[in-house]
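Mind looking over this structure? Questions follow.
Left out: one protein chain. Kept in place: all the others.
Residue numbering begins at 1 within each chain, and the chains themselves are lettered A, B, C, D and E in the order written.
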């Protein structure tokens, strides 16, 4: 039942799910959906389903990790045991540990960390269903959770990958394309500052292909950025309406 | 060699060890047998052999667990590797963790925790041999260890189970009855206050059978309560005698 | 390929590597080779290759381990995964934990621990290649790392084993002799004080054989002591030369 | 926790209940409204997301081939795990399950196991060698009280929603075929939790009520109304009379809850 | 630990020993009285409870079927584990064995292993595939000094008391039969520990003596009087002369201890 398809792009130039090479999967985002978190967001990016919650700024524990001149940002990327085809142990894997670190490195450039010295902010990311590109969708949601928590930020961070499938550079790989394809380049981006904050790669690409991949990935980021902003606006419209009612 | 018997109650109405359905196993208790603990008790309940030691009230470590308005009670239920037919790893299992929690919940109602704010009391329970009903025997011993340590208490807590074997409600199941029987209801009880402080159940019982089981379990508790008090008295008689001699 | 030799000492009285029974393996030592450690030493003892680094005296963490009247010495003996024929997990084994403790007990008698109250000194030992006698070579290197860090000491500690192979007491067993031989006696020694600070044994020896083994082991220690002192001197000659040049 | 709420509010809650009222306007024997979304995680073999007031629990089911226990060679295996993920409450810490999570998973486990809800004999592939293992993973997404009932409800809803791959056995190897079969279920338990303050009992405690209540009692009932699991929690106690009242309150609540489910 | 006793008392103990006396009236070369209760845990394959002064150690033995080590395919396996359970001393913490417990288990292990006390060849079931594994679990129930000797004595006593199930092999499977056979033993080691303060040696240190002594030396002897294991501990040292004195003191003590055992 795990037979691999031979072609990822058909003769009409379409991918297995009908997308064109430079087409995003559908992206839906809701902000502020976790009552107990200070900020939160839920993203469905293709079949990925991911929750992000931000807590803080709050007193930093343990104390010896406090920084006298800035806020400390911590991230935890975690996958639910049922999020992947074979049950995943709930203990964090080395991959999850690495992704927690690179996601933090991707969010940090956006945050005015000097604003709240001695405090800590925790971002918890839970992947409920995974279908390729979870680290990107996690960053997109986590940056909204931070914004929703009222953390001062230079810009939202938005992320999307591009890769190489059937010898073509394609946008936003889903799981099977990631597995069978020959390269994957996840990119996180702050559109207003034209700043790349996450960049990883595996596979093989020429320098030219790589530049092409980064270009179409940032293009994808710009599209998702609009959805991000819309989701944030919607949350605050609802709040304003609620306030009017009161 | 592990052939299961077909009948747990024979035609004369007696169980595999010759007891009647509403008969306790033999219970022997010694108080104050651990020189280094502040209070201690040893119980042989049937073939169960269990030690409990109490330490405190003492300074609570780590400090952030201190409570400004009360004493903190901690319990650890632990089984020796050789206490069961197949060697048990000494690392605490999920079952041991759960039992530590429910035993603590069973002892707490008896303790005047507001008497010693900021302090901690630790109760350590070691099951040296297990034969069904260890949580009950542990509670019986642990409450004596607390009393022996001089912790002010509303009453002793005493525990005993009842269950259903061969379609009959029976008192104080031993291991094989617990395994083959169809229900087990462990009950902890403070006789003077008529207060049930532990109640668990697994198996299937009608509401009526359940009420019956609780009734005969509390009956068993009352019998063991006498043995508890006797053991406590014996310890203090010995001390008084020793003091007279001096 | 793992065929065991039948004889460890041949008809000429020589061992598998050509040594006589009371002959040491070659020992080379360099002091001060780790730039980031406060003191360090590298030893090649036969095919053993071991690094030791000392850090401190420095503030002791965690604070509750501080001692008001003395310095605290901590040791960690650790083997690289590639140091032994079958890859070793990098997590410390029970053997490594025990050796960390006995090595600390072997070094402590040499250190004036009352000189730096409230501080801590850490000695980290990494076995890069193991060939029998790693605990002894580790002690020899670790005591030099402490001296190189400027920790005040009564004497250097030097260590060497003796054992029984082919019914003969022999000095400084290598791995295969340790495995096939019938006894091994590692000894650590402070030559100036004639003080034995580590003594372990496994195998079977008569009291007389044991005394003989300790005697030739301390003899070996005395030889290595000269190499130790030479290595320390060399380090400080180089420093003095460098200072002259400046 | 008491730093999270003013002592005043907690006192009010307590006082109200002692007077037979609740601050959220519920009657003492009134359950909060709940919703169940089955199949929320379409890539899992089964799943359900339950909202009970603001408490939210997601359960995902994975079914994999494994080995049976030595003493039940003809039965499949069920294992329940609960994660109190830190985004659900500022009081939850990342890390391996603590006592609270372990107790939660074990209560849910017993309710399912003792009611014999899953027909584990039908999960046997090759007796003594290969069986299906059903992993029930409880994921608490928001904590607003009564995690036990919400988790039990989500677990049972997810199991009722579970589809296993069809398979055949070739040379003792399991070969997955096209199509799916529902997980074989005999029954489903309903778990009802009530709280106690002094001598007042109330159904389905909310988070703030949990902080002031003396004790908790959770009871699971089979489809025939038998009791199949029970757990007392908290630092208080029940008298025999209170217990009787609690049992009857729980049973009638379980019946009315069962009617709301369409299975 | 020094907070547990007044410094004054510790000074007295030290001073007394320097003068050749002990505060508990023992001679320097005098062992505390001990008792051995074999079979204390009747459901284990073997067990023994040893009291040495107020020190109390329980050892239980389990014998199970397992796989041999690759380099000894014809030999059964022995494994020793020690738990310093927290009810034995306010200085013992719950959790995985620390350095002290690990050292304790390894000293006891070496004494048994190097004396070849267990006839491990007789524990082979199917060479290279199945052997008996002997689990020696040391449980320290009260700590009043010299855990090494008490544990070694309890471990050996438990092994001498161990009975294994009879079995037969059918199709490479081990089938348990009725009846029992004693664990095959060749020998049993006696372990003697002595302490040193300045230049005075004394046998069987008590807890308070352990707190003031410079160093410790533990020596295991076979039935023929050979040395089969040794371990120095503590932050002090032994001169060659002290070592010689210690060895002879230990050997004569081991002989008299051995006579007290009836095996």
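In this section, a residue touches a chain if its C-beta (ideal position, glycine included) is under 8 Å from a C-beta of that chain, and two chains touch if they have at least 3 such contacts.
Keep in mind the model is a prediction, meaning the values are calculated, not measured.
A.B. asks: Can you list the shown chains that the hidden chain touches?
C.D. replies: Counting the whole assembly, the omitted chain is in touch with A, C.
A.B. asks: Given the contact definition stated above, which residue among C:105, C:126 or C:148 touches the chain not shown here?
C.D. replies: Spelled out, the listed residue whose C-beta touches the missing chain is C:126.
A.B. asks: Taking the entire complex into account, which one of C:8, C:24, C:52 or C:231 touches the absent chain?
C.D. replies: Considering all chains, including the one not shown, the answer is C:52.
A.B. asks: Hey, which of A:65, A:193 or A:239 is the one touching the hidden chain?
C.D. replies: A:193
A.B. asks: In terms of residues, what is the contact footprint of the unshown chain on chain A?
C.D. replies: 2, 94-95, 97-98, 100-102, 105, 108-109, 185, 190, 193-207, 210-211, 214-215, 218
A.B. asks: Mind listing the chain C residues that contact the chain we can't see here?
C.D. replies: These residues touch the chain not displayed: 1, 34-37, 40, 47, 49, 51-53, 55, 58, 76, 78, 80-87, 90-91, 122, 124, 126, 128-129, 131.
Just so it is clear, only the chains that are shown with their structure count from here on.
A.B. asks: What are the mutual neighbours of chain A and chain C in this structure?
C.D. replies: none
A.B. asks: Which chain's C-alpha centroid is most distant from that of chain A?
C.D. replies: If we average the C-alpha coordinates per chain, E ends up farthest from chain A.
A.B. asks: So, comparing C-alpha centroids, which chain is the farthest one from chain D?
C.D. replies: Farthest chain from chain D, going by C-alpha centroids: C.
A.B. asks: So, what's the distance in Å between the C-alpha centres of chain C and chain B?
C.D. replies: Using C-alpha averages as centres, the distance is 52 Å.
A.B. asks: For chain B versus chain E, what separation do you get between their C-alpha means, in angstrom?
C.D. replies: Here chain B and chain E have centroids separated by 31 Å.
A.B. asks: Which chain D residues sit where two or more other chains touch them?
C.D. replies: 97, in rising order.
A.B. asks: Chain touch graph shape: choose line, ring, star, complete or other and state it.
C.D. replies: Per interface graph, the chains form a line.
A.B. asks: Can you name every pair of chains that touch?
C.D. replies: A-D, B-D, B-E, C-E
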